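What you see is the complex with one protein chain gone and the rest in place.
== subunit A ==
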Amino acid sequence: MTRPAVRIRDVHKSFGSTEVLKGIELSVPKGSTTCLLGPSGSGKSTLLRCIAFLEETSSGIIEIDGDPLGFAEAGEGRRTRLSASDIRRVRAKIGMVFQQFNLWPHMTALGNVTEALVTVQGMKRSAANEIGNRQLARVGLSDRGHHYPSELSGGQQQRVAIARALALSPDILLFDEPTASLDPELTGEVLNVMRELAETGMTLVIVTHEIGFAASVGQKIAFLDHGKLLLDGPPAEIFGTPRHPRLEQFLETYLDRGAATLV
């Protein structure tokens, strides 16, 4: 059996005295699309941010393709912090797409996509632009490279953000509610790009409220509630009947709002 792309072992995370993640165990198979679902405050975004190392876990180990992220086991349940260069090396395997896009407003779309290639990897401007243009074409924005974020729609901005993450050829792409800030009519264009990425066999981990998308594109569904991983399995199993009562309740609130087109 191949190593999982992400392996999460007994991860806890507290903010002050509030424990947000309470012993999460999860493994993300390589080349799969895993969707993290759950009500607000369930800890799904925090878990994703821990995988991106934007939050540090309070205990437990996260491995990216077998390499520990941030902290390594030191025996007897203790762990040691890894060096900054180790952290950078492992983090380089991960790309992140945010709910708020977080494009840098003083750079064009192409500038956003190529920034790390030039500044971090020291690539020549012309070579970086070639990669940047290719990634922008991949998300359907080859004619928008010279536009600033303020000149783009929300859906276009999010696609630029996806191209920015793709430009660094990460092994794993994380999405934190990528369509939650978008008008319903712009959601589709972003979901389509994500669907295409899933079809290429890239490892995706997606926090989303788009349950229909999760059910159709996800190969694995992880349902979190109150900081615990309640359910973990393929969509047919998770969404098939009989359903877990907590999931049933969660889905009802979504169906009540008419937001989900459940398979």
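Heads up, the rule we're going with is that contacts are C-beta pairs under 8 Å (C-beta built on N, C-alpha and C of every residue); 3 or more make two chains touch, one makes a residue touch a chain; residues count from 1.
Note that contacts and distances are computed from a predicted model.
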{"item": "From \"Amino acid ABC transporter permease\", \"MxaA protein\", \"ATP-dependent DNA helicase RecQ\" or \"Lipoprotein lpqB\", the hidden chain's UniProt protein name", "value": "\"Amino acid ABC transporter permease\""}
{"item": "From A:T2, A:S83 or A:S150, residue that would touch the chain that is not displayed", "value": "A:S150"}
{"item": "Omitted-chain contact residue, chosen from A:F71, A:F101, A:F213 or A:F250", "value": "A:F101"}
{"item": "Residue of A:I61, A:L82, A:A116 or A:L230 in touch with the missing chain, whole complex considered", "value": "A:A116"}
{"item": "Positions on subunit A where the hidden chain makes contact", "value": "52, 54, 88, 91-92, 94-96, 98, 100-106, 115-116, 119-120, 148-152, 154, 157, 161, 164-165, 168, 181"}
